[in-house]
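Removed: one protein chain of the complex. Kept in place: all other protein chains.
Right, subunit A next:
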Amino acid sequence: MRPFTLQKPTTIGQAVSGKKESAQFLAGGTNLLDLMKKHISQPDRLLDINSVLSEKIESTAGGIRIGANVRNSAAAANELILSKFPLVSHAILKGASPQIRNMASMAGNLLQRTRCPYFYDTSLPCNKRKAGSGCGALKGETRMAAIVGHNPQCVAVHPSDLCIALSALDARVIINGKDNKETSIPFKDFHKLPGTNPEKDNNLPANAIITAIEIPSNPFNKNCSYLKLRDRESYAFALVSVAAALQLNGNRIVEARLASGGVAHKPWRWYEAEKFLKGKTADLSNFKQAAEIIARETHPLNGNEFKVPMLKGAIEVALQNCLTA
């Protein structure tokens, strides 16, 4: 690690005013310290925000507000989340390990960097780590890489599980900017595609701080599921994952939500398939057709074509699991 000063602001105002490009907020540290040890992130100042942000989960008029500092394990075990937004809990529990979930904050989870091997190896090219150095993965090892939304600049995927559930449930990210005023960003616009600046993962304004995540009330608590396929049963990042949620009237689908991890630079919503499922009978034949629609949207790279049939299967199973949830 490069030397740094460590400061402990006591208010959100102090935290944002102390933040500059060369400084980093420190929450659980599970991603940041790892990257600092590898000299991928080299802040000269850390602002420990652990006593600044809320650790509360509150029900609001329109839904729920989860403080940025709530630990992943606390959110997964929270009664309100389990009863009204169980998809969030299912997704969190498929991520990382119990120790890491005890440390990881909600905000930190959103901002964790990709696990693309080229990003992690500082001797290899990676546009996300070093702008303009090229994408090593494009013609290299693509097993963990994207199958949709990528471009020749970057084929990395966003590694979070929590974010897939938040994307499916149309969450909002609450932030305080440099002016210390509260604003919010809809989840679908929070993370971005690589574009011409893959070094940026998201649209969080420079030096802004995430203070909370809000999820609007929804009817998906009865029929939802999270399925994660990976190289080992537990404690591994997704090859593909699926968050599925259905609102049912009898066996008719009133509304469907489908999102995937491990497939794109950002949590990916399958809007076409959702539209297709609306009004249909909740049965395997329709689920299979939804999976077909999704498969047609993908553009696998040389070497990760296997992800497409894997994703199709995952979509079908996740939707079926909604019925037995």
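Note that in this section a residue touches a chain if its C-beta (ideal position, glycine included) is under 8 Å from a C-beta of that chain, and two chains touch if they have at least 3 such contacts; residues count from 1.
By our rule, contacts and distances are computed from a predicted model.
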Omitted chain, identified by the protein name its UniProt record gives, among "Ring-1,2-phenylacetyl-CoA epoxidase subunit PaaA", "ABC transporter permease", "(2Fe-2S)-binding protein" or "Quinol oxidase subunit 1": "(2Fe-2S)-binding protein"
Residue, one of A:Thr10, A:Ser83 or A:Ser234, that touches the chain absent here: A:Ser234
Out of A:Ser41, A:Ser54, A:Asn102 or A:Asn180, only one touches the absent chain, namely A:Asn102
Please output the residues of subunit A touching the missing chain, sorted low to high. 1-6, 26, 28-30, 33-34, 37, 44, 46, 48, 50, 73, 96-100, 102-103, 233-235
